[in-house]
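Of the protein chains in this complex, all but one are displayed in their positions.
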Amino acid sequence: MGRKLLLEHINEPGIQTFDVYRQKGGYRAVEKALKNMSPDDVVEEVKKSGLRGRGGAGFPTGMKWSFLAKPEGVSRYLVCNGDESEPGTFKDRYLMTHIPHALIEGMIVSSYALGTNTSYIYVRGEMMPQIRILERAIAETKAAGLLGKNILGTGYDLEIYVQPGGGAYICGEETALLESLEGKRGNPRIKPPFPAVAGLWGCPTVVNNVESIASVVPIINDGGEEYAKIGIERSTGTKLISAGGNVKNPGVYEIELGVPVEEFIYSDEYCGGIANGKRLKALVAGGSSVPILPANLICKTINSDARLMTYESLADGGFQTGTMMGSGGFIVFDEDQCIVRNTWNFTRFYHHESCGQCSPCREGTGWMEKVLYKIEHGQGTIADIDLLWDIQRKIEGNTICPLGDAAAWPVAAAIRHFRDEFEWHVLHSGESQSRNYGLAHYADPIKPVMQ
Amino acid sequence: MLSIQENQPVEFSAVLLEQFGEIVSRYPEGRQKAALLPILHLVQAEYGWLSTASMDKVAAYLHIQPIEVYEVATFYTMYFLRPQGKYMLEVCRTGPCCLVGAEKIMQHIEKRLGVKEGEVTTDGLFSWRGVECMAACGYGPVLQIGPEYTFYENLTEESVDELIDTLRNKAKQQA
């Protein structure tokens, strides 16, 4: 059984209330940080912990914090990114629903470290119930004197507000989120300047994912070094994985980074294997944006090493044979799923969510969707597959924000690994409308690569 | 695009205005535009949709140009720019939910309600539409109903039928 840092008390009745959370040792980190540590000490601990951003990019949180500009007389802001909308990811919803105080506690400690007096939690508008939960949690914490003016008599003032979004995936991009928080369209900003220099209302701002902020609590409680002992190499600590798709036990699991992928899929402690006794066909390991892998590249890397749930191991082999940790949205596909249909579905998603500012993404995502629709519905040609490859290449890397890449990668990976399924759709256009290509050879052992 | 023409005058209630005021107080002086998204949610909860008249009122309240409100209201998918059914069933239609049968659920809802996506039933009670990922992939298929955004998970055709019946009865009792 792996260690649980975030979800240790998740099954405790009433843990969503302040009293029970406090009884279980909650808000110790606030006391420790505010009374015994300087803000820089807190930043230092987070640096030592090796914590990497849990929202998708995996950028070291401590380093991000140390970039924050601190000009005299200018307000700074901490904004928590709770816009969770990457298909496959639902860990932040889980955390905010069931232990909201873990986030609030993390917010207080992080705000103290960054020297902000007002912090915002931006939560996607669809999570209205979670917004209410967080607001209630904030009110409780304030009533207990852990938030507001002169917290614990230390002279530190902090207000936390919850801001609802309006329904836009793009607001998960940090500068789009800031635009949205300012009451504007969620158009990502052109960088530089980065938020650390000019963020919310032009002030220095740090934007962190819900899980990253909640993870600061155990880091302060146990020390950064202790946290860094969990995990492997540069993948330290625990991570929430949202397991969905065709697994027996979908849900949110806290894992110690380094658990083998095979164990995560098949062990009863986690997903419990593929649902309905079916076989594994493909996996999206980190949310819809990351490259999809066929069965034979999931549990073992191309070099036949066991693939582990770490940033490095999942990325082993680059985009040729690897994928990414992303936001930990673990989507499992069984043998009955159609990769072409799923790719079309994902592309429709990115088309729908493109903000429309820059031309490659605005026009390219819609174009890819149309071509994929055509192939999926038996009207495609082999040339369409090559066209699709070319369109994604023209989008990737050429856009203002990473949404372009996020739209291009799933298409590229699907064609790279499942090209024969696409070709089968084209060549057997009638048959492809009545049955799926099935598992085909996607689980066959890979021939060792001779150098 | 052009707005839907409507002539109903809009007057925000004292309760609503008090809520607006509380929201504006969350931001620094002069940054009241930040209140736009939360205020639009409140207005939509009150009127069921965002009419041009109501958006103009919001613009005046926040001291911004009406076009700034229209730009925002048309960008985000949660805001309705035309009247909807009393209950808008929003079903997730993105990949992970489709792996566990979301498409079938949408077909069933369409059949059951007898209206196409985006249309309103003749009694004005229901609309439905497919929406993109709602970050509940492990509990799919899922749907939500505003303005509280109550969440229904692990949907089956039976549970959807039950839900529609419950809502219909609820509306009858309220009438």
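Here the chain labels run A and B in written order, and each chain numbers its own residues starting at 1.
The rule we apply is simple: contacts are C-beta pairs under 8 Å (C-beta built on N, C-alpha and C of every residue); 3 or more make two chains touch, one makes a residue touch a chain.
Following the convention adopted for this analysis, contacts and distances are computed from a predicted model.
Hey, which one's the missing chain according to UniProt: "Hydrolase TatD", "Hydrogenase 4 subunit B", "ABC transporter permease subunit" or "(2Fe-2S)-binding protein"?
This omitted chain is identified in its UniProt record as "(2Fe-2S)-binding protein".
With the full complex in mind, choose from A:Ala139, A:Leu152, A:Ile190 or A:Ala306 the residue touching the hidden chain.
Result: among the candidates, A:Ile190 touches the missing chain.
Given that one chain is not shown, which residue among A:Thr97, A:Asn117, A:Asn221 or A:Asn398 touches it?
Once the missing chain is taken into account, the touching residue is A:Asn398.
Which one, A:Gln16, A:Ser110, A:Ser212 or A:Ser354, makes contact with the chain that was left out?
In the complete complex, the chain left out is touched by residue A:Ser354.
Touching the absent chain: which residues on chain B qualify?
Counting only chain B, the missing chain is touched by 1-3, 52, 65-68, 70-71, 74-75.
Spell out the interface residues on chain A facing the chain that's missing from view.
168, 185, 190, 351-360, 362-367, 370, 387, 393-395, 397-400
To be clear about the criterion, only the chains that are shown with their structure count from here on.
Between chain A and chain B, what is the separation of their C-alpha centroids in Å?
Their C-alpha centroids are separated by 26 Å.
Note which residues of chain B are touching chain A in the complex, please.
So the residues of chain B touching chain A come out as 26, 28, 31, 33-38, 40-41, 62, 64, 68, 71-72, 75-79, 93-96, 98-100, 131-140, 144, 146-151.
Which residues of chain A touch chain B in the complex?
Result: residues 75, 84-90, 92-93, 118, 124-129, 159, 161, 163-169, 180-186, 201, 242-246, 250-252, 288, 329, 331, 333, 337, 341-342, 345-346, 349, 352-353, 355 of chain A touch chain B.
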